[in-house]
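The other protein chains are all here in position, but one chain of the complex has been omitted.
The chains carry the letters A, B and C, assigned in the order they are written, with residues numbered from 1 in each.
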Amino acid sequence: MEKTGVLIVGALGTISVSVITGITAINRGLLPERGMIANEADFDPLNMVPMDRLVFGGWDIREDTLIEAARKQEVVPPSILEEISEELENIPVWPGALSNVDDHIQDVYALQDSPASLLEEVRNISESIDQFKQEHNVHRVVVVNATATEKYVEPLSLYDCLDNFEDGLESDSKDIRSGMLYAYAALKNGCAYVNFTPSITAEIPALQELAEKEQVPIAGKDGRTGQTLYKHVLGKMFKARGLKIKGWYSTNILGNADGKVLNDPEHSATKIASKENGLEHILGYHDFDHLVRIDYFPIRGDHKEAWDTIEFEGWLGEQMSMKVNWLGSDATLAAPLIIDLVRFMDHALRLNLSGFQKHLALFFKSPYQDEEYAMDEQYQRLLQFTNTVNTIR
Amino acid sequence: MEKTGVLIVGALGTISVSVITGITAINRGLLPERGMIANEADFDPLNMVPMDRLVFGGWDIREDTLIEAARKQEVVPPSILEEISEELENIPVWPGALSNVDDHIQDVYALQDSPASLLEEVRNISESIDQFKQEHNVHRVVVVNATATEKYVEPLSLYDCLDNFEDGLESDSKDIRSGMLYAYAALKNGCAYVNFTPSITAEIPALQELAEKEQVPIAGKDGRTGQTLYKHVLGKMFKARGLKIKGWYSTNILGNADGKVLNDPEHSATKIASKENGLEHILGYHDFDHLVRIDYFPIRGDHKEAWDTIEFEGWLGEQMSMKVNWLGSDATLAAPLIIDLVRFMDHALRLNLSGFQKHLALFFKSPYQDEEYAMDEQYQRLLQFTNTVNTIR
Amino acid sequence: MEKTGVLIVGALGTISVSVITGITAINRGLLPERGMIANEADFDPLNMVPMDRLVFGGWDIREDTLIEAARKQEVVPPSILEEISEELENIPVWPGALSNVDDHIQDVYALQDSPASLLEEVRNISESIDQFKQEHNVHRVVVVNATATEKYVEPLSLYDCLDNFEDGLESDSKDIRSGMLYAYAALKNGCAYVNFTPSITAEIPALQELAEKEQVPIAGKDGRTGQTLYKHVLGKMFKARGLKIKGWYSTNILGNADGKVLNDPEHSATKIASKENGLEHILGYHDFDHLVRIDYFPIRGDHKEAWDTIEFEGWLGEQMSMKVNWLGSDATLAAPLIIDLVRFMDHALRLNLSGFQKHLALFFKSPYQDEEYAMDEQYQRLLQFTNTVNTIR
Partner (left out) sequence: MEKTGVLIVGALGTISVSVITGITAINRGLLPERGMIANEADFDPLNMVPMDRLVFGGWDIREDTLIEAARKQEVVPPSILEEISEELENIPVWPGALSNVDDHIQDVYALQDSPASLLEEVRNISESIDQFKQEHNVHRVVVVNATATEKYVEPLSLYDCLDNFEDGLESDSKDIRSGMLYAYAALKNGCAYVNFTPSITAEIPALQELAEKEQVPIAGKDGRTGQTLYKHVLGKMFKARGLKIKGWYSTNILGNADGKVLNDPEHSATKIASKENGLEHILGYHDFDHLVRIDYFPIRGDHKEAWDTIEFEGWLGEQMSMKVNWLGSDATLAAPLIIDLVRFMDHALRLNLSGFQKHLALFFKSPYQDEEYAMDEQYQRLLQFTNTVNTIR
């Protein structure tokens, strides 16, 4: 039976480690499945790749091994970790591309500048993919971006078309961000590409062009895991009841390296933009006080705490309020979505679907080229896609 | 142009006063509309009765006038109240039926026993309806139950069929509760009947039989206004993400007469049963700690505060939590739903639809004879109903 | 150097296990000290018994061993537990007195009725104390009541004086509750007695008389650990600012056996009475809505969650609010207080102080024969006591 490769950019981060150790433990029956939907009967017609046919690998700019990262992060209980340590040792984590990594990320991880040119970086990534396919006898590969949020970039002519972008690669342009290198290499090598972060990568026209040219699917961006998930759901509720939002204040506090990266305003700007859009689309208006804050609070560790205070107006102008406090583990909420996405994207590869996979909007905060943010509508759309695929077959 | 009568049982309660004064002020352009959906373009095909064609009346067991109740409750600012006082004075509030009112409610309102027999009570209610129709030249009437929650009653053979029920009326059975008298009289007189409370009224087989016999529509029960509304919405979210609820504790604190009535365990039992069902249906399992508490906290007045603490389990068995605090005015949240319901029910009367109107499940905590509690599905169903009606015409 | 015995009633409960395993691990340097005050420089003059001179024992109605209870409760990490297992195995836990245990507690623990008379029970307790003193070469013993809350009892003539009480013992009166038996035996044997629970034990006049007669110190009651702690502190703040409390709603949700016992209204009544008094004393008025709820929510396990919503009035009658959410481990908060109390009581024994030790009010929700609930005043009083003792010497 065929196997599918899953290569993760940022393979030593908590989300990635949670994906890899979790699925390994689940496949061995050591831990329960939770938080995934691809196994539901609704999606049976898609005949998705079984979870035990996924093989993993990835890149990271940190110098560590997967097993050591897993031991430190304690995503999986130590006794279980030891049981799966052999499998983990067989999973390759290649050194990440160091070119054009944001200064602030370099500081957080204490990195050094790369001696390699951009073309060399792309070549290295491509070779890793090739080698992985051969060694593991893998037919299809999904590349998932799960790195820390990169800083916000403005549109540039460099991004406008593939020719410009490839000129930029040759001339070692500083504007080709690290995350774009992987997206380029993935698409160029016929891999499906998932952007689970808010960073700007596959959405630039140059890479869209490449995806169409190579006939590969893209999905993104920014996994909808915690605060944004319930904001979209509650926003729809207020909308459906004709209750007018007057103010919505959202604060997030998080520890770990992700929090440290987002502690820089240029990086949090990328994230906040991604978090704000959806709610306003769902409500259908912008005339309310909407603030989203992200703060680095190291004691939270891998957990993320969110607090929202919502003011809304009802019948006869009466003011009312709702407050939400959420305490979740980012990795725990993200990992099953990544497994789901990988399996849906593998299915897309099998069917030669290319470009943005809009039926996967359900998984994202800021679905690519899409204006449907309401979770129930997105779920219906995924069901319809499934039915259509089923009918065609 | 035709007018539609709206007769409210419990016409001096805060919800009713909010409905009547609010719609009067809105029709005069003195206050903004908020919280209703019947005016949305989606429902244009139904050609619903305009809001300014609704004429109001009702019954109450309290001795007070509508204008005085409105002054005390301050639902509408005093200056606006004075502007509409003349209209309010023309709205009849008849003395409510005192037979078989629960002891605890009698205490709260300091009532005396009724000297009238059940049949006399029914006759009085019927005469009020008749007289109202003639005086206001009204063709269709919707009766809405908006009283305090009655105590829980067990199924009895008395409720099993119309014959038994009518025997009970003749023999002044103590088991025919006050709310059932109005439902009976309403249906008997060809009125649509809406049960906005959790009390057991139109759902007994005897009254279903009557509704079918008289060919009139019924809708209920228990308006979904605050805590239950967001519980259903959030429950669906957890379900759709494969996150397993392990515990959900909900407490409600409320002042006013409604709170005082619910302060009695026999009454709160009715309410709590109504509040628990939906969530468990939506989740599809019952193996979690689910507690719902209601407490009388006079300082809250007409507001209702709710607090929920939710424990859920994700990927690899990780425990996470969400907490919600809601501060809403019950009357404010309920009033626009009642106006919406009246207009949908008036439409049902026009189309001779009879029995339980399942497409109106959207508005209720415990939709009659229905197991769909998810708000998005219910909304879809109401849209489909609208499309179907439109196509048929 | 002398040793002090600590005998705990309810020795297998989480609080007791936390005390015993915790202090053992702390004395071995395996875990950090936190939450105690007796070690502070302020109290140096009292020359309290060092923590490593405390030797433990106790009684329990549950059939289990200390080491097994500790393994199940996981108060201490498994690896540390194994390191101290030998010490734990040397700590005696005798079978608890089964006479006159509340029915509801019998149900929770699946107990059987006792065949012993009350005098036999007292004799058994006394013998255990004697034997423990000899075996461990212990000069002074502090008995601590740390059982589940007993049900509320009204004042009876039986409790009025020692003669009546002893007549009751002889006649096996049902009104001598289980907790009173231990208090009686402790005092009779010259032990200091601490009531860490809200149950009615040493406060009855008969036992006060005994304590004076035997010249032994008593302290209680009901350790102030979580919600009541911050309520007293915040109440004082509002008082000191002239802000008038209008409503204070407090709910507690807890799992474990203690929660199960409190799930019975007769038991929670004892607890709630203990929780309400202090705040009203501190504020100096009762004209506000004050509600305290306790609910059994098994998923919470050994943790206790509390939620308070407080309405207060300021300048010109403006209404404002404060809300608190507390998530604490009861055992964690209680254990260090017990160690502190034991050391202060041992000091009282050394000085031949007898009767209620008012300077220890700081540790309790409902200090015996005292009306000072404000934490800062109580702390000052403890300091003054310390200074006085120091001066005398």
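Just so it is clear, contacts are C-beta pairs under 8 Å (C-beta built on N, C-alpha and C of every residue); 3 or more make two chains touch, one makes a residue touch a chain.
Note that the structure is predicted; figures quoted are calculated from it, not measured.
> Give the labels of the shown chains that the missing chain contacts, considering the complete complex.
A, C
> Touching the left-out chain: which of A:Thr251, A:Asn277 or A:Gln380?
A:Thr251
> Determine which one of C:Ala25, C:Leu118 or C:Ile272 touches the chain that has been left out.
Going through C:Ala25, C:Leu118 or C:Ile272 one by one, C:Ala25 is the residue touching the chain not shown.
> Which residue among C:Gly58, C:Pro336 or C:Pro367 touches the omitted chain?
Touching the chain that is not displayed is residue C:Pro336.
> Mind pulling the chain C residues that touch the left-out chain?
The list for chain C reads 18, 22, 25-26, 31-37, 75-76, 229-230, 233-234, 236-237, 240-244, 313-318, 320-329, 331-333, 335-336, 375-377, 379.
> Give me the chain A residues in contact with the hidden chain, please.
Residues in contact with the chain left out: 246-247, 249, 251, 253, 288-289, 291, 293, 295, 297-300, 305, 307, 309, 311, 323, 325.
Following the convention adopted for this analysis, only the chains that are shown with their structure count from here on.
> What whole-Å value do you get for the distance between chain B and chain C if each is reduced to the mean of its CA atoms?
So the centroids are 49 Å from each other.
> Measure off the straight-line distance from the CA centroid of chain A to the CA centroid of chain B, and report it in whole Å.
Result: the chain centres lie 45 Å from each other.
> Whole-Å distance, chain A centre to chain C centre, using C-alpha means?
51
> Which positions in chain A touch two or more other chains at once?
Answer for chain A, listing residues that touch two or more other chains: 325.
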